[in-house]
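Omission of a single protein chain aside, the complex is shown with its protein chains in their original locations.
This part shows subunit A:
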Amino acid sequence: MNFSFSGCGFLGIYHVGVASCLKLNAPELLKDCHFSGASAGAILACCLISDCDLGESTKFVLRLATKARSHSLGPLHPSFDLVQIMEDALMEFLPANAYEIATGRLHISLTRVSDRKNVMVSEFSSNQELIQALMCSAFVPLYSGLVPPKFRGVRYIDGGLSDNIPILNNETITVSPFAGESDICPTDNSSNFIHVNLANTSMQCSMGNLYRLSRALFPPSPQILNDMCNHGFEDCSRYLHRNNFLTCKRHMSVRSFVMPIKLSEQDIEVVINNHRACAMDAESNEDCQECKNKVKRARLHKLPPSVVSAFQSACDSVNKGVTAYIHRHRSLRLISYCLVPWFLPLDIAYNFTLRFLKFLPSLPHNLHYCCREIIEVSRAVHTRIKQEDRHYTARFSCQLAITEVNFDNAQQPVSSLSGQNEPQPQPQPPLPVVRNFNIGFTVDFDTHVQDTAKSHHSEGKLDHIKISQIQLQSGISGQNTLVQTDPMHGFNVPCMQIFDTFDQCLRISNQMDSVLAYYYREENNRPCINFQEIFSLDNMELNIPSPENGLGSGTLNNISEISLDSLADAHPNLATELEELIENTLAISSDQAKEQ
C-alpha cells in the first residue's frame, strides 16, 4: 500500500486534513507503506513519515499564507522569500534522523531542468540533502525565483510539472485536492464530462477546480483554508470507510488467521483482497460491536484539536490588529489602496536591494549557469529550426589480396575450398597452380550523435560500432599462367585459412612494421585518404589451423605481399593526422616507387 500526494502549492492544507484523518483512524496503514509526492505533497509526506506534529505544520502553512496575503503583491512581493522560509521551517520541524526514515520510503518527484524529464529521488544521506530535494520539488519557476536550486549538483524544478502524482505501483492511493479521478479527492457538484489530465493529475473542468487552481499559488484566507482542510479530512474518512479500512484490532487478528490458507495462491494481491473481504464479512455480519463503534466514532471524528486551534489562532490574527481594522472600513481601505502606487516602488526597490546583496556571493556562478543555459536553449532552438536530422555514416573496408602458388596436391585445396565450383580441369604434368584470395570486410558505422566518433577516439572503445558485414571472398584462378617455377613442398594449407579472421589481420598489421607504406589523398579534394601498406611475412609464426589431412602448421618461407587497401575514412581528425604523415613519407615512398 502506498500513498501518493499531489503537488498543489498552498492547497497542501488539504493534504494536512487527509494526513490527520489517516493518523487518527488508520494508523496501522501508515506503518510500513511508501509515500510519494511532488512539491507540497512531498513536503507533507515527509512530515507524515517523520511523525511531525501536524498542528505545528498547519500553523506554519497558515502563517505562510497570511504572510503571503499581507503584501500588496501577495506572494510575488520581493520581500516574501518562499524558498528561504520553507527551508528554515523544515530545518526546524524535521527530526534529526528524518533522512534515515525517509530513505527508501519517501519518493520525491523532481523535474530535471536540462531535459525536462521526471526524476524520482528516494535516497538521502543527510537532512540537508532531504530538504534540498524537497526544495527542488517545490520550486515553481518564476514564482519561487529565477535560478533553480541544485540537488547533488544537478538543477531541478517542480516535480509537479512532469509528474504531479507519482504512482509507485498498482496499490497506490492517490490524494489530490483537485476534483477528478483520484482516490481521495474532493467531489465537486458538477456533472461536466470534460476532464483534463495534466502531469498525471486528473482534473474535472469544474468551477471548483478553476477556483482551486487559482488559489494554489495565491493563498486564500484562513477560513477558506480551514474549509479545505476539513474537506480533506472528510474525503479521507469517506474513502477509508468505503474501502473497509476502519477495522478494529480484533479483526486484524482474524485476518492473519486467514492468511496462511490463501497464501497457496502465490499472490500477495489475492491475500490482501481476502483480508478486505474478511473484514467486510465481519462487518456485514455485524457481530462485532467494537468494529461498529469504531466506524461510528470515525464518522464523528473531527480534525485533531491541535490543527483546529492553529486555524483558530490564524483567523483571530487576521481579524485583529490595525490592518484588519483598516480593511473593515471601506473609506480606510480605499485610502490604503490609493497609497499602494506610492509606496510599492520604494518597497520593491528596497527589497530587491536586500535580495541582491544576499545573492551577490553566488552571483558569478549563477551568471555562468544562466549564460550556459541560454546558450544551450538557443542551440536547441537553432537545431530545431534547421530541422536537419544529421546522419553520420562511415564505412571502413579492408581488402586482402593474396596470391598463393602451389605445385603439389593441387586438388585438395581446390576441392576443400570450392565444393560447389565445378571440378578443376586437372592438367597432366604437375603444373603449379596460382590461387588468388580476396579477403575483404567492411565495417559500417552509423550514428545520429554528433560526436560519437570523437568519443570513440578519446576513450579507445569501439563497442558502439556495429560490424555489419564481414565478407570473405575467395577466388580461384588456376588458369592463370605461371611465372614462378620454384616448387614448394609440404605446404598445402589453404591460404585463406591463414587470414580468415579479422583478428589475425589486425595482429599482423599491429605487430609488424610495414615494408612499404604510403598515403595519398584522393582527387577532387574529397576527404578521403587512401593508404597502402606492404608487410613482409618473413620469419613470422602464424597460427594456422590444421586441416583434416593432419598436416601441421608450417611457416611461410616465401615472401607474400599483403596489401591493405582502400581504407576510406570520413573522420576529420584522422585526415589531418594523415596529412602530416603524407608530407613526411612522401619523399621516401616516391624513392621506393622508383626503385620498384
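The rule we apply is simple: a residue touches a chain if its C-beta (ideal position, glycine included) is under 8 Å from a C-beta of that chain, and two chains touch if they have at least 3 such contacts; residues count from 1.
Definition applied: contacts and distances are computed from a predicted model.
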| item | value |
| --- | --- |
| Name under which UniProt lists the unshown chain, selected from "TP53-regulated inhibitor of apoptosis 1-B", "DNA replication complex GINS protein PSF3", "COP9 signalosome complex subunit 1" or "1-acylglycerol-3-phosphate O-acyltransferase ABHD5" | "1-acylglycerol-3-phosphate O-acyltransferase ABHD5" |
| Hidden-chain contact residue, picked from the options A:Leu210, A:Leu334, A:Ala349 or A:Ile374 | A:Leu210 |
| Touching the absent chain when the full complex is considered, from A:Gly12, A:Gly180, A:Pro222 or A:Pro304 | A:Gly180 |
| Touch residues of subunit A, complete complex, unshown partner | 170, 179-183, 187-198, 200, 202, 204, 206-208, 210-211, 214, 224, 242-243, 270, 273-274, 276-277, 280, 283-284 |
